[in-house]
Structure formats: structure tokens, C-alpha cells
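What follows is a single structure, and I will ask about it in a moment.
Complex shown without one protein chain; remaining protein chains in place.
Labels for the chains are A, B, C and D, by order of writing; each one numbers its residues from 1.
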């Protein structure tokens, strides 16, 4: 149990495959800090492990609404932005958008961002159809639709289709959305989160609700695939770094966050992860084609259609979790 | 006599181990099950099983586990019989033919099933190549059942095989001698004499199938909600450890009940499950 | 008649083995696939095998896996074997209680076991590799016990007495007479523990410390963004190693039997 | 054609020839015993008739029908197995009823039969007992009961009394003979107990190493063994090399002794067989030879003596006690001297077997 006292170590928790391993190596080499790098697959697993208090994490990267939850629970420690020389590289627009979960702007530094939309196969579905979330309720595509296996995102789709706010806590509206999802279930091939892009590559399904990052990955392997955020609007998500209360190596954590914002590291990470990066310096290293890729970098119009999630209060969380459970058992 | 008592102290470390690594964690779970998130006593987490969602998924789990067990039994019995008749002297070899696949990571194997079963997968390619209609099986209950059968089949084959190899050949001959044909010998002699193996097999398959959640996650396409998935989700997604623990305890009680019923059927006391 | 029957049974056996080994064949094929996607055939390549040793992450995870798997299965075997012997000589009622407790890890859903062990360990020890080893022992000990016990039960008491009669001390009699008889059970218990430990994800995930990665947990965190094909290659190698080992052991076993005749 | 007939039946296991062109005829309703040392092929012969093994060559007929290829369950033959082979998961009652249930007999009939059979084997009241609560001897008796209730045409018994002690064995021998008479079943019985064979059989078949050595009534076999193997195997004998000087005169151990056999030719080497109980001991000089007692064992009914005489150690049974070292004379009446041709093949001579 000596790692708590050791000053030259850092315990990092991040999504799986969310960093270029050279960057990690370079950080350790340049700073002399030993990183214990831990990965997770689902936000919820992360929350469970963090809450168990079994490991004292120093710095964590996770999604917007989970950060809000943790903030509400008082788990976050403010970031000393003055010790982050590279923080200036971060896109102001994204920092502003972060206000949804970090309104006072004292806890987070954005890492990657993206949208939720529809990945579709142009051979099977035309662009016109998928321009609306309605397409997911189209009997013609029975067993060809992949729905996203995430309670919040699925709810978002139904709420958008109904024209409600995606952060609504109105139980009647939530119930309506639930009914809609139930009606959809008979057309759904599968509720997936992990294997969505594989499923689309192999053309097992015609369309899939998924994150922009996954969509980009799928499109790399199958040129028939295309991605869009329907006209009703969608969700903008931002994965950010924050420092949890369990932090034992605050200085090292600052060094880590700053390093992630550094031009070179951000570029390498972008090229590895292939999600939209908030780092403005990266663009200089990329070619036209990449920058023009709307799947990777959402356009201004798209971003305007999208909203960030706000953390649910306990009651709404319970309520929607139950709806989700009922939907799965339906 | 005195020797025996001395020898039983060898189980001492294990008894301690059971206390710490089995009973104590169980108490933790029990503690969560009997409290609310704020720490006050409640039975709600246990009675929650009566909620329609939970009952529905429990019922579905029972159905799937039952079906899995039956299919495993139907597939495994002939396999065990054939292996027995092959008269392979090296029993260990048989055992390892069946656990060898586990040297490939479980998740990888299930992913491979996705590749085999998907709409444009290997199975459907073969079917259409030989002119048969393709089937939609991936992300259905059938796929989940198939995955479980795949996963648990060895646990059915091994105990039955072991039970069969304990049957004295002459007893089979004696049945023929008394006029029994193949079928009568099978139903009246072979099956009853391998009863212990069948029961172990049933327990070894039914119990894990009932609480399994990984197979349904990967092959159910999120459409098949088993009680195992509910528990898993309470622990992760819903962050409700109390409810998760409560449901686990209920499931355990349910498993213990069904096992003791099965043990009633089996009058002999038999501790060993596997062999 | 019997030939037809024999043919039919071989055919049936073949089908069942095809069922059991089909996914493995698929994975072996994938390990030669020159594409990051598992649903696209990108041509034949050996690069995943050649890259394997250069991939630090995977090599690290492999090392951790081997350490955890070996130490947990060896410790589980020692603990389980001595427990089985103890239980065998216990009073019936006590033995029944011990066996009941032994069954508990087999009854619980993995996630419940995993989380409860995590809760326990965080109280007493920081999570790390060691806690994973403890957890693995916890769920693999029952397999050892259930493999060794039947051996003991079929062991004739008379042989032990005969050894004593010929002047052996209890310890000597155990080593020379009891041990050789239960050894096959110990061995298969050990191999089962090894396999279970190698295959486990859920329990490992919850009980591991920061930065500890086994092949299983590594695989799992790569699900969303695509599994590194090197892992297919590594799994193939591990599987084939086990397969060859099995053939060798079997061949040796047969050989020994022959010699006796 | 006889009731049961083995016609040139051969059988090998793993290339080891166990039965070599066996010919065997069995009349209906007789009690035939196969007798021979361990490993001589008795069980194999029985298993061939029971249908559990197929011969490599040759045919087996029952009642004139070729049953060589008939499966065991269709043969009207029942077996009492060497190791009982009771069904361990059934009660005694269920074991006995097994064959009758297959024949779809009525409940009442079956109940009656069970009662009757249990009485016969001296185990009335054991109906509901479990198999593993029985001792070896009791199990063997249940095995007999299970076989006879089916009233088979032929009953095969493989050392059915091996596990019983003398008293019980004698009782069961008696019961078996009664059963045979009552039910009119043909018995084929395997034993390696010579006395049992002599007591029970109508016909004895002496086998050795897959060959039949002699077939005959117990008296024939005992009193007129056809070769030295049979003579030695059935009871103890003094077997001495001799020369047949002419009809009714044989010379051995240096003396010439009258006998009743003829037709061997003159000056032919023969085996002279004399049963130990046929040797009369007298005062020195009163017999055809003198000798000295080297051993005297008490055997209950008689004393067993070793007498060193003419360079051969004679085995002699008497009811009188003799001191070791005492000098005696030996005498045998001509009728009790058996003359045998020397064995022609090596096979026939084999006497000691590896159990």
C-alpha cells in the first residue's frame, strides 16, 4: 500500500483504447512519473469501481452526464487551470458547451467529443429516409435496425422524435417516449453498443443509432456506410478529464492533463482514436479530407441541433432505469 | 480412528478460507440486500422480485435455463454413451477434449458465434450455398440458448460419462440375458444407473444457466433480459447495489430450493458434482 | 449392422465436436485476417503473429495472466487437495456442511461474487495482482475439491492399512500409496482451475488493482473500438499449446500403459 | 442332432486362441458341468452359448436351430453370472421380476413366482431389500432366483456357489439339483471345484487350455480318466510312468504288477494311475513294494500320508494314523490300477496353469 505515498506515480482511469500508447510512454519518459493506467468499458462499470473506493484514482476521463453526477455528489476537485500551459489549445466552443455539466467551469478539461446519430447503409436506405428519427419506426426495416444499447441515448431518440426536450424530467413525456420505444422493439434487430460498427460493416443491418466515433470506424471498412444526425436534433457528448476526490498526486494529475492538451500528443491521440478533438492545434497536422469529414468533425449546423445531457436527479434516474428495464423485458 | 480425526484437520485452512472468502462476502451481500441506500433496514429489496419486470425476467431465465438443460441432456447423453463404448482407457483425455475450448477466451468464442450466426454470417452463407433458406437467429432467445448450450455442454457430458463408466458391463449383459432388447436395457438399466451423473449434470448446467448474463448480453442483442442481466444492471447501470444484492439473494435461495428438490429425487447422498 | 451403428456414432461425435470447436476454428482463421474488422476478410497475413512480441501492452497482460493463473491454480490445488483429504475423513455431517459451503461460489452469479470479493478485499488490502489471485483461488478451489474427492472415495482404505502394516509411517504411506492414487484427480483439478482462471473476466475485473491487466480484461475494454487482432493470434497460440500438451500427455499415458502390459 | 450343439467353434481374444474348434453336444434336461483350471475357457464357452460373444468360426445350434447370430435377448437361455451382475438400483423383488415384466406376465403370476423363487433360495422375506445390503452369498442366490423364474430352456451357471462357505454350498447344490428335476431345465454349469462337479452332474466336460479332455459321467471321469491331466485334476492321484509288458501285466518302479487292462500291445510305455485311497498299507514285506512314511497329515475324514517307495513319493489316504519313519508295504488290487496311454500331444500334458 505504498503507492499512496509515492509522489512519482499517477493512477489514470480512461475508456478502453482511448489513448495512443506512445503518448503514454512519452509522458512517463518526459516527466519521470510512473503511470498506472487503468481502462474501463462502460461508464457504469467505472462508476461502480470508483464508488467502491477500492482504488485511489488521480485523474479520470469520462462522459459529460457522469461527470455531472459525480460533481453533484461532491466527488470532484477543482482544476488549477493556471498550471496548464497547453489549456489554451482547447476549442472555446467546446469549453462553452461543457457548461452543461460543469457550469462554473472549474472541474473539467475536454478530451474528445462527438454526436449520436444514425449510421446507415446507402444501398439499403436512402438519405431522405434517415433524415428523420422516424425511420427507426419504419416496418420496412424490420430486423434491420440496430438501436443503441444505452438508456439515456435511446430515450433521447424517442424524445427527439416526440419533439420533447432530451433532458426532460416530466414523467408523462418519459412514459410517452417509453411507449414509443416499446413500439419500436419489434423492428429492432438488436440493442448494441459495442458491436454496432461490425454489424453495419457486414451489412447485417441497414441502419444503426450510434456514436459518431463508431460510425467513422465503420465507414472506413465499408464505403456504402454513411452517417447523419437527423433533423430533429440529437445529442452532443463530450468526454473530459477531471480530478476525483481520491486524488493523491494532484501535481502529477495536472501534468497529465496538460500533456493531453499538448499539440503533439493530441494529434497522435486523434489519429489513433479518430474522434473529434477539441484541440485546435491538431487541424494543422491533418489534410483537407479529414477535416472535411462530417462524421468526425460535426458541422456547425449539426452541433446547433445537438444538446448535451444533463445529469438526472435520483428520482428521474430511477424512473428511467425502470422504464429501460421494462423495455428490455417487454 | 484417531488417525481419521487428525487427518480431518487438513481441512482446517480451507474451513478458514471458506469463512473468509465465501461466507464473509456473502454476509456483505446480505447486508446490502437488507438495507436501503441510506442504510436503514428493509425487506423491499427481497420483495422486489414480485415486481412484474423481475418476475418476467426470472420466468424467462427459468425457461431458457430449463431449455438449455434439456438440450444439453439430449445432446450429452448419446455423446457420453458413445465415448463410453469407445472404451478409451485414458479418462483424463476425454475430460480435456471438452475443457480444451476454454483455452480460447470465453468472450472471443461467443464473438465467434456472432460471426457464425449473424444474418450474413457463416451459417447463413453455407445455408444459401446449398440452396436452403437463411435463418434469422442471432440476437434472439434461440441464440442465447444456443450460446448457453455451447458453454455448458461439457458440464453435462463429463458427469454422465463418469457415471456410465462406473456401470458394470455384466449388468448390461444380464439384462439382455433376461430378454431385454436394446431399448428396455437402456431405459430400465443404463439410465437409472447413470442417474447420479444425470443429476450432477443437470445441476451443473441449470444453476449457472439461471444466473448467467454474459451470453445473453452478447448473443441476445440486448433484447433478452434474464434475471442475471437484471442483477448485473442493478450493480452497474442503475447503481442500485441494494436491489442487486436483494435479487441475488433471492436467486440463490431459488437455486438452493431447486437443488434440494432435485436431491430429493436422488435418494443417494452424493457430494461430488463434477466427477 | 454394427458397422452402420459405429458409423452413425462417429458421425454424431463429429457433429458435437464440430459444435464445440467451430468458434475456435473461426478465431484461428481470424488470426490470419489482414483487417482490423472481424467481419471483413482483408486477405491472409502473418503480421499479427509477427507483431505480437513487439506489443508491450499485450506482452504485459500475458505476463500478468500467466502469473495470476499459475499462482492461483497452484495455490487452489494445494488448498483444495488438503481440504478434500480433510473433508473425506470428516464426520459425515461436518463433511456435508463443508461441501455445502464449497458449492456457494458455483451457485452465485459471477458479478455478485466479484463485487462481494471486491468489497471484502478493499477492507483489508489494496487491490492489485494479489487480490486477483485470492479471488481466483476462491472460485477455483471448488473445482479442485470436486475432482479430488471422488478419487479419495474410490481409494481402498485397505491399501493405506497395508502400507502401515508393512511399516510405513502415516506420512510415508500417504506419499507412496494415497498420493499416486489421487494424483490424476489433483492434476485434473489443477488443470480445471488453470482453465477457469484463464477464462475469467468478471471477477478479475472487479478485484484487480489499477494498471493490472489480464488478457481477459484487456479484451473486454477493447470491445467497443475493435479488438486488436494480435489477441486472436495470441489466443490461437495458447490454444494450440494446450492442444499439443494434451496430445503429448495422452501419448505418454498410453505409452506407459503399453509398457505395463 | 442334439439339443445343444457346438460345431467346430473357435474363439480368440487379442489373437490369443481361447477355444480351438470346440465340439460339444448336450442332451435335453441334463446337468452338464464344465470343469477345468482357471483360464481354460469355461466362461468363454458359456458366454458363447448365452450370446454375449460371437464365435470367430463354427456354429452353435439349439434344438436344431442355428443360433450363432441370435442376440442374447432372443435366446431362451438364462445365465447366473460369475460376478452376480444384479441390478444395483432395484430391490430384490424388482430384480427377480425383471425378466417376467419383459415377458409381460400378469402381476399375480409375477408375485407368485417371486415368492416361490425366494423360498427356493432360502431368502423368503427379502423382497424389499436393497441389493447392496446383501452379502456375497446372498447376492449369488438372488442371481439364481432371477434366472430361474423365467423358466428358461437352458440355464447357464458360472461358478454360482464360489462365494459360499461349505455348509451353504452343500445346501445350494442340493437345491439346484431339486430345481433341475422340478423344472426340467437343461443346466450348463461351470465350476473349478471337482467335488461339486462330481456331486451334481449327469455329464462332466473336463477342459484344459481350450480343448476338451474328456466327456463322461462322474464315475467315468473319476474312475477311468482318459489321460493323466484328467486323472490328476479330478481328485489326487499317483501317476507313475510304466511299461505295459503284456495284457494284464504292467511294470513300474522296478516291479511287475498284475492289472485288468488289456489291448495296449506289448512293451508299450504307459502312465499308471493309482488313487491314494486305493493304496493299502501293510506290514513290510506283505505288499508288492516296501516304503517308509515321510509325512502324515490329519484331514478329518482320513489321514493323508506321503510314502517314499521305489523312488516315488506316494500319496496314500488311510483312516489309520502312521508314525513318520514307520516302514510299510504297499499293495493295490489289480482292479484299482488304471493304465493310460502316454499323451500324444504336448497340449494334453499341460497340468500346471497360471491360475
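The rule is simple: a residue touches a chain if its C-beta (ideal position, glycine included) is under 8 Å from a C-beta of that chain, and two chains touch if they have at least 3 such contacts.
Computed from a predicted structure; not experimentally measured.
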Identified contact with the non-displayed chain, of C:4, C:54 or C:158: C:158
Out of C:47, C:123, C:176 or C:252, which is the one that touches the chain we can't see? C:176
State which residues belonging to chain D touch the missing partner chain. 37-39, 135-138, 163-168, 170, 192-195, 198-199, 218-219, 222, 232-236, 277, 297-301, 304, 317, 319, 354-355
Which chain C residues touch the hidden chain? 156, 158-159, 161-170, 172-173, 176-177, 180-181, 260-261
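Keep this in mind: only the chains that are shown with their structure count from here on.
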Is the C-beta contact count larger for B-C or for A-C? B-C
Chain B-chain C separation of Cα centroids, rounded to whole Å: 17
Chain centres from averaged Cα atoms put chain B and chain D apart, in whole Å, by 56
If you look at chain D, which of its residues touch at least two other chains? none
In chain A, what residues contact two or more other chains? 45, 48, 195, 198-199, 202
